[in-house]
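Removed from the display is one protein chain of the complex; every other protein chain stays in position.
Per-chain residue numbering starts at 1, and chain names A, B and C are given in the order in which the chains are listed.
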Amino acid sequence: MAPLISAAEVAKHNNKGDCWVILNGDVYDLTNFLPEHPAGANIILKYAGKDGSKAFNPIHPSDIIQKLLPAKVRVGKVDPATLKAEAAEKPSEEELQRQKAESSKPPLSQMLNMWDFEAVAKQVLKKEAWAYYSSGADDEITLRENHAAFGRIWLKPRILIDVAKIDMSTTILGQKSSIPLYISATALGRLGHPDGECNLTRAAHTHDIIQMIPTLASCTFDEIRGAARNGQHQFFQLYVNKDRKITEAVVRKAEAAGCKGLFITVDAPQLGRREKDMRMKFDDDSAIQKETGDRVDRNQGAARAISSFIDPALKWDDIKWFKSITKMPIVLKGVQCAEDAVLAYQYGCQGVVLSNHGGRQLDWSRSGIEILPEVMAALDAVGARDKLEVYVDGGVRRATDIFKAVALGAKAVGIGRPLLYAMSSYGQAGVERALDLLKDEMEMTMRLMGTPTIKDITRSHVITDNLNKHISVVEDFSMNSVYDRLSTSANPKL
Amino acid sequence: MAPLISAAEVAKHNNKGDCWVILNGDVYDLTNFLPEHPAGANIILKYAGKDGSKAFNPIHPSDIIQKLLPAKVRVGKVDPATLKAEAAEKPSEEELQRQKAESSKPPLSQMLNMWDFEAVAKQVLKKEAWAYYSSGADDEITLRENHAAFGRIWLKPRILIDVAKIDMSTTILGQKSSIPLYISATALGRLGHPDGECNLTRAAHTHDIIQMIPTLASCTFDEIRGAARNGQHQFFQLYVNKDRKITEAVVRKAEAAGCKGLFITVDAPQLGRREKDMRMKFDDDSAIQKETGDRVDRNQGAARAISSFIDPALKWDDIKWFKSITKMPIVLKGVQCAEDAVLAYQYGCQGVVLSNHGGRQLDWSRSGIEILPEVMAALDAVGARDKLEVYVDGGVRRATDIFKAVALGAKAVGIGRPLLYAMSSYGQAGVERALDLLKDEMEMTMRLMGTPTIKDITRSHVITDNLNKHISVVEDFSMNSVYDRLSTSANPKL
Amino acid sequence: MAPLISAAEVAKHNNKGDCWVILNGDVYDLTNFLPEHPAGANIILKYAGKDGSKAFNPIHPSDIIQKLLPAKVRVGKVDPATLKAEAAEKPSEEELQRQKAESSKPPLSQMLNMWDFEAVAKQVLKKEAWAYYSSGADDEITLRENHAAFGRIWLKPRILIDVAKIDMSTTILGQKSSIPLYISATALGRLGHPDGECNLTRAAHTHDIIQMIPTLASCTFDEIRGAARNGQHQFFQLYVNKDRKITEAVVRKAEAAGCKGLFITVDAPQLGRREKDMRMKFDDDSAIQKETGDRVDRNQGAARAISSFIDPALKWDDIKWFKSITKMPIVLKGVQCAEDAVLAYQYGCQGVVLSNHGGRQLDWSRSGIEILPEVMAALDAVGARDKLEVYVDGGVRRATDIFKAVALGAKAVGIGRPLLYAMSSYGQAGVERALDLLKDEMEMTMRLMGTPTIKDITRSHVITDNLNKHISVVEDFSMNSVYDRLSTSANPKL
Partner (left out) sequence: MAPLISAAEVAKHNNKGDCWVILNGDVYDLTNFLPEHPAGANIILKYAGKDGSKAFNPIHPSDIIQKLLPAKVRVGKVDPATLKAEAAEKPSEEELQRQKAESSKPPLSQMLNMWDFEAVAKQVLKKEAWAYYSSGADDEITLRENHAAFGRIWLKPRILIDVAKIDMSTTILGQKSSIPLYISATALGRLGHPDGECNLTRAAHTHDIIQMIPTLASCTFDEIRGAARNGQHQFFQLYVNKDRKITEAVVRKAEAAGCKGLFITVDAPQLGRREKDMRMKFDDDSAIQKETGDRVDRNQGAARAISSFIDPALKWDDIKWFKSITKMPIVLKGVQCAEDAVLAYQYGCQGVVLSNHGGRQLDWSRSGIEILPEVMAALDAVGARDKLEVYVDGGVRRATDIFKAVALGAKAVGIGRPLLYAMSSYGQAGVERALDLLKDEMEMTMRLMGTPTIKDITRSHVITDNLNKHISVVEDFSMNSVYDRLSTSANPKL
């Protein structure tokens, strides 16, 4: 039985050479761990001798210490009687405004589309959560291009086809799905909602769709898998650890727990520069880390804090090893050109996700939807169209987006942020309504396109002549600034 | 003779199990009808035991109860003496502003183009009417693309041709029209003006053009047909009812009444998601319906309230049946690709309207004007160019738009919203002036193009190289936000 | 000798049936002229019995009454002693602001480019003058396209060529010009400056360039021709009068007076709808006319007021007649396609101006610069490149624009509005500085392009791949409105 330690005793261990921290009632001696903390020592030192639970919990799964640190770091339990109620910090103007937005947010029933959820989330999320979720790489061109690219595909509806009954069900890696859509893996779900990724698990069950469990979830794998109901299928997303033993253990555990597919992230040998996220640390005491000097600190922001274990040396030959340790179908997440999709097929993968990681990795990489036609053509050329499932994620906001992806050959699309925003704003019910809305839109779209089932949706239903056209406009400010805009009689001065 | 019932008696029947409503002096027992009301029970229950005329009238044709409900629902007439003058509701800030705009709107003579009418309508229409009229599907891309597409067609004027006399008259389905333009069918005209669609009928007579009578008019068919003067031709627009008996009766009535063409709407197996319209119900007590729960209510907004009878199983073979029940020329309204135009010809139709329903059905469907050249080429290929009349609607705001459509092969264009806006702002006189303006512009355009008659207008007068070019711009906010814009000496700081 | 009439006497003739007006000291009986006035009777009736000089002078050349009306309308001279000083009207807020802008305008030396003059003119011009000068047809797309089109041509500079000496002189219709640029004809110069078009004449002399004298000048032909110094060449722009006798007289007079070219305007069988100009009449008592009823008045605005004499029946065969009455070289102003340029050559013209009348006639007509390469190719095809001079007007604002036109085959460009703006802001000195600036830019451009003389400028110096690319962008407001723009550290909230 762990000894009971007074808060006063803990408070003595408050420096770099002797650093105890209280986390959820337990006392840990993290002195030796300081130099190893992926997010740096400073953020731990901020709580040396104190209770760090409030900063720790939204970022870390509850089992992370048990999994990663030796048992002996646990010194004991803090004596609750000795813990003083922390003087509540006076919230900032910004935080007060956020709380007001939170308390006056529109009723769930008023959410009519994915943009609605994003607009609410922008108001109610804590700023570091918003920064982490919403940010993209560099100038966020690819972040926005992901949705914009769908806007260069137009639809060609057909008429006078019986569309009384619409069936949008399909299969993904052989598993049934009520709509060609799965919930993509995203990190740090508890930043947005106390129940974190489990909200998504439960909503996936309600809607009979498949959730991909993230390596970097802030709920534990067991919590997420445990939230699934009997027979509910899930996939597992993997960041490959430099230590292949850990990787192997994680993969075997996922397979043993019944996961139906292994999605290996291949677009993140290093997590991207997301400047909105990086800026957070400067104006927020609660930031995940403090900078340590004048030169560039390459571990800035939440993204980098959680990713130092990822192996940048991962290569094609490693796929063979994965096939030796698991029977789960293997899908490469983050393929960005036709050549690599063909390689994935040749290395024996069952699928690829055309993805740029939600615009969070390399700015100016193209959208998955733009790459899709090239990939399908290349697979056709090697006779592999039906042997490799192709998914697309990034930028999906409307059922017309899903329709376009399916028409171009995708088996399904992955959706991430929109459901995070729904979850952060309204919890599980929010996610369910978001999916309701997408299904409502999908039924409408399939009906108006004259395609009552998924297999009726073909290449001929979409027009992609402009898909590869990217432009940049240099505005003629001289002309535009002296031009006297037209007005109407009702608005003499616009 | 109907019994006289006191208002106090009516007031007792004020709940779901016993629901009487006064409508225009008559008392109806709507208890059994509650579950069948296309717009839901709630909006009726709001007026249970009370007078619902003010909410009922702008949405429903006056004969709708007689047509759709059994005679026995009419319980009697309310005793006028017992009706208390309703305490006038205090109008909202928004409504007061609207009334002020209404009373200070510019004189009709200041309206110089279609935009002027729209700007006035935006200010003087009740907000639910504006939402219903102006809204489009989803993100309203197609709504705006409809006009924008005309902007990708440029004109090639010819010179030194005698244009002293301009003749813009033509025929549509064999009927004379003073300009290649007809008034397209639009629903719920009384939302905008007490005389509703009859304003359009009368203005059509003044201008010697043809009106298409809508199925979902808020005036009755007889009222609209009755407003036509001797010899004034009209077409009939049809939403096909699931109950083909009703459909047949409606078609036969139209033919008997002298309608010269049957325009069957084929782009609306289900009416679209128009979110501006859907949002109305949340912030307005007078909204057409209240939501009934947390999950998506698929009958939201005015559009869906009025459309549940439409048959989503309508198919090509049904065209044969239509040909068996009417001699009117049959035109398919809502064709969106060349293949379906050819099919329409092969199934014996006399015309097609290239239309996406004013951008109100499926977002990202292309504009009619963009499809037109493909359709004409396909008809040429099957030798049908002169055997099928092709019309275009959507986005027409200027006579140059009409000219472009005619040059590309359209027999005429349909105009809807601009005339609704003119009607809502200034009644029949507004519609007449709008048509005056279009004719004035058309005379100018034909003169400056060197095409004195409609048949002089040819494919060589327009340049369509860019018609299929759609782009989306992802702005470089980083660069643009730090750039220091040029200024002029007269405006040192712009 | 004309009788002296008292103002009191004049004041008695103050109605439709008996209408005397004082104009610059003379008294006219305009009763019979009322129905013939191109701008309508009302504007005259406003001054019935009064002195109308202030409204008359900026619009009409001083000799117009003598030229157009019978001598007997002149009743006599007003007795100056009897004229009461008009109670000065209290100027409007808008006019006061204008006067303030006028008095505080930047010194001329601060004008650095054509935009600077336009920005000043916008502030100091009377609003009806600004409306008349700046307006374009319909939605003013072509108005702006004229300059924007130059922006789709890029330059290909060459290096290491001796550019110490730059010679930009050339010839136009055989006459020397110090730069490939002439002053194009524009109407109503006295709206902008009391000396009207004579400012341009004098500045043309200073700069050794050629002015085109407009038919619709507000100075008389004799005044303008008289302002020219010995040996200064001018061209004459002609609107063809329905009465060919008048036309012939005008042409013969121009030739006799020494004009070196006849520019026949062929793009204006009817003057365009310029809505900014048309709107003027509604909010300004000094407007040129009042509306006369509810239906469209087709003579609205200054443009239409002055143009009713133009012959819409002018045709190719008339060119032969022109050649029979004058030896001046004939140039067609307003050619808008290659076919008509070839016809002009075949009918014996010496030149064409590729022009859309400054965007004032037909919206969606292309810019002259866009048409230029097609025209040159067509002339090449018939062996006429060196036999027909081709000019371009519309949108020229920078010397790079002039360079682009010359590189594509134009002999010169015409410039209109920019010089009007310079004239309206600073009179003759303004025009001279504007031309100075263009020459300064031209020297720089030729030096940096590696083309020391005009004949060194060739097709290979410009890149026109995008010249025919016109696009329209339909913005995704949904995405853009929820997107959280990036900020910089220095500007946390942009």
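Keep in mind that, in the parts below, contacts are C-beta pairs under 8 Å (C-beta built on N, C-alpha and C of every residue); 3 or more make two chains touch, one makes a residue touch a chain.
Just so you know, these numbers come straight off a predicted model, no measurement behind them.
Considering the full assembly, A:D363 is the residue among A:D51, A:E223, A:D363 or A:E432 that touches the omitted chain.
From the options A:N32, A:Q66, A:Q270 or A:Q346, the residue with contact to the chain not on display is A:Q270. Only one of the listed residues, C:A313, C:A381 or C:M444, touches the absent chain: C:M444. In the complete complex, the hidden chain is touched by one of A:D29, A:D162 or A:D476, namely A:D476. Contacts to the hidden chain, counted on chain A, fall at residues 105-106, 110-112, 115-116, 119-120, 122-123, 138-139, 141, 266-267, 269-270, 272-273, 275, 278-279, 282, 291, 293-298, 311-316, 318-319, 332, 334-337, 339-340, 343, 356, 361-366, 468-474, 476-479, 485-488, 491, 494. Residues of chain C that touch the chain left out of the display are 106, 108-110, 112-113, 139-141, 144-145, 148-149, 151-164, 398, 400, 404, 429, 432-433, 436-437, 440-441, 444-445, 447-449, 463, 465-466, 469-473, 477-478, 481-482, 488-491. Panel shows chain B; residues 113, 115, 118-119, 122, 130, 134, 139-140, 144, 147-148, 151, 275-276, 279, 282-283, 397, 471, 476, 478-479, 481-484, 486-487, 489, 492 of it touch the chain omitted from the view.
Going forward, only the chains that are shown with their structure count from here on.
In summary, the chains found to touch both chain A and chain B are C.
To fit its Cα atoms onto chain C, chain B must turn through 90 degrees, a value rounded to the nearest 5. Averaging Cα coordinates per chain places chain B and chain C 43 Å apart.
Centre to centre, using the average C-alpha position, chain A and chain C are separated by 60 Å. Touching of two or more other chains is recorded for residues 115, 119, 122, 139, 275, 279, 282, 471, 476, 478-479, 486-487 of chain C.
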